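Presented below is the structure to which this report refers.
A single protein chain has been omitted from the complex, and every remaining protein chain is retained in its original position.
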Amino acid sequence: MTAEQVFTSLKAKFGDAVLEAKLDALQPWILVVPERMKEVALFLRDDPAMQFDYLMCLSGMDYNDGKLGVVYHLFSTVHRHKIVLKVQCAKETPHVQSVSAVWGTANWHEREAYDLLGIIFDEHPDLRRILLPDDWGGYPLRKDYRVPEFYNGVKVPY
Amino acid sequence: MNGSKTLLTSYVSQPGEIKTSSGKTLRTDEMIINMGPQHPSTHGVLRLEIVVDGEIIVDVIPHIGYLHRCFEKHAEHMTNYQQVIPYADRMDYVAAMNMEQGYAVAMERMLKIEVPERVEYIRVIMAELQRIASHLVAVGTFGIDAGAFTPFLYAFHDRERILDLFEMTCGARLLYNYVWVGGLSHDLPPQFIDKAKEFCKYYRPRIKEFNDLLTYNEIFVKRTANVGVLPKDVAINYACSGPMLRASGVNWDLRRDDPYSVYDRFEWEPQVGKGEMGTVGDTWDRHIVRMREIEQSVNIIEQALAGIPEGNVQAAIPKRIRPERGEIYARTEAPRGEIGYYIVSDGSTTPFRVKARSPAFVNLSVLPEISRGAMLADLVLIAAGVDIVLGEVDR
Partner (left out) sequence: MGLLDKQFQNGNVLVTSLDTLLNWARLSSLWQMQWGLACCAIEMMATSASNFDIMRFGVIPRATPRQVDVLFVAGTVTLKMASRIKRLYDQMAEPRYVLSMGSCANCGGPYWEHGYHVLKGVDRVIPVDVYVPGCPPRPEALLEGIIKLQEKVRKESLVKKSA
């Protein structure tokens, strides 16, 4: 299936939840509404024509214009096709519906996106910091992050 | 229940209770054991919080992040896309060539650069040599975790010869900065091809010797067969890749199925676990898949050495890397699995975002699923069989 077919199929089933698509990029992507990510994900995994059962990568993004986002790279081991999904949300209210019930690997990827970028995944079973210590302040991969001077009495910068 | 199933059912009547020989019931409690960031297993700084009921594991909670070295933040601040290569090296320091190659492949697809044939052949030779070296570290430390110290010495002795080859080419033993976007930093020295052929001839009988020493050893088989079984559908749902996935019976190898470089010119086969000593997808299967992959890598290296063309390895290296606005995700087969780079460019010479999807991070997330119900002593081998490198898990 090409990206265009996936897009028309999603648009037919979900209507407003699927916003737009950029089909002429090197790797075409489809933009989805963050509150309905889980149903779109379930459809993509279970529909016999799609069967995207392998989540290759889930990355958090800071677009540096007041918006955060998540990018999902999906792959189907049955049909051997790929698709990219994106969601975007405002920096003040960064809520995205979690897909960890759909693909088990999303659990840790979403924890990492929360840890480094501060994106909150609703319905995640265990959303806490994974790479940084639990008492770390701030979200380092954001573009406006400032390195703290001290952490627990130890000087951080060089 | 996963894991060892024979002893349990005769002694434990139901979870939380033990029946004594006189028929009375003893109530048991769960205990939390911390296998801390410092432990004598050589896999690095991983902390496992283990909830045990006697000897049987109820849950394992991995805590990572003790080696988080901010790779993605560094990539955003480099003045040049080539400067990310040394940081990519240090992510999976045991398989540095494969990490560099993954990044170079992603960048070359984004910039639409065609590298010379000689570069592709040399990259394949280096990647396969590095795969052998990485699997030797994996099986050597696996042996130590099982209690066998000698295979470690055998493995490292052979690994030194591979590191000699690397040092001859680029000057470094472990972290190379060799595979650049568009080419390589140095061409092969004149004596490399003969020395590499000599190594391949020397090493083939050593694989059989190593197998006799460790792999088919009765104690080792008893400790690893039927332990940590990973079913196929769980493996795909948790996006496992590399030997973890192939040991569960899935015939999937990125070098053949999502092709990059010139692997299609050589005759080789991805190795799949068949459950010869126990169940498909147990720890012994992962071990034998790695040993057989070493043999396949030697085949690939010999074929590549025979057919390497002439050329200039630095011809296609761009003077200035300034991609258009856009993004790409590209994946290659590292010894631990699928290493993917998601690179976003905003049109300048500095990367906007580089996300590294590391195989060990994803493979480690399946550890709680496969170790429930195993004995405490089996957990060490299950964790060793996943073959993690903490530099890659934490980036």
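Letters A and B mark the chains in the order given here, with residues in each chain numbered from 1 onward.
Following the convention adopted for this analysis, contacts are C-beta pairs under 8 Å (C-beta built on N, C-alpha and C of every residue); 3 or more make two chains touch, one makes a residue touch a chain.
All values reported here derive from a predicted model rather than from experimental measurement.
*Asks:* Tell me which residue among B:I18, B:V45 or B:I193 touches the hidden chain in the full complex.
*Replies:* Considering all chains, including the one not shown, the answer is B:V45.
*Asks:* Which of B:H74, B:K232, B:R265 or B:R372 sits in contact with the chain that's absent?
*Replies:* Considering all chains, including the one not shown, the answer is B:H74.
*Asks:* For a quick check of understanding: of B:M35, B:M107, B:V124 or B:V137, which residue touches the chain that isn't displayed?
*Replies:* Touching the chain that is not displayed is residue B:V137.
*Asks:* What residue numbers in chain B mark contact with the hidden partner chain?
*Replies:* Missing-chain contacts on chain B: residues 36-40, 42, 44-45, 65-70, 73-74, 77, 86-87, 90, 93-94, 137, 141, 152-153, 156-157, 159-160, 163, 173-175, 390-391.
*Asks:* Just checking the interface: what residues of chain A touch the absent partner chain?
*Replies:* Spelled out for chain A, the touching residues are 131-133, 140, 145, 147-148, 151-152, 154-158.
Rule of thumb we're sticking to: only the chains that are shown with their structure count from here on.
*Asks:* Nearest whole angstrom, what separates the Cα centre of chain A from the Cα centre of chain B?
*Replies:* Between these chains, centre-to-centre, one finds 25 Å.
*Asks:* Write out the stretch or stretches of chain A touching chain B in their complex.
*Replies:* 25-27, 53-57, 59, 61-62, 71, 73, 77, 80, 84, 103-105, 107-108, 116, 129-133, 140-141
*Asks:* Can you check the complex and tell me which residues of chain B touch chain A?
*Replies:* Touch residues, chain B against chain A: 64-65, 68, 70, 72-73, 76, 109-110, 234, 236-239, 250, 252, 257, 326-329, 331, 338, 340, 342, 344, 353, 355, 357, 361-362, 365-366, 369, 394-395.
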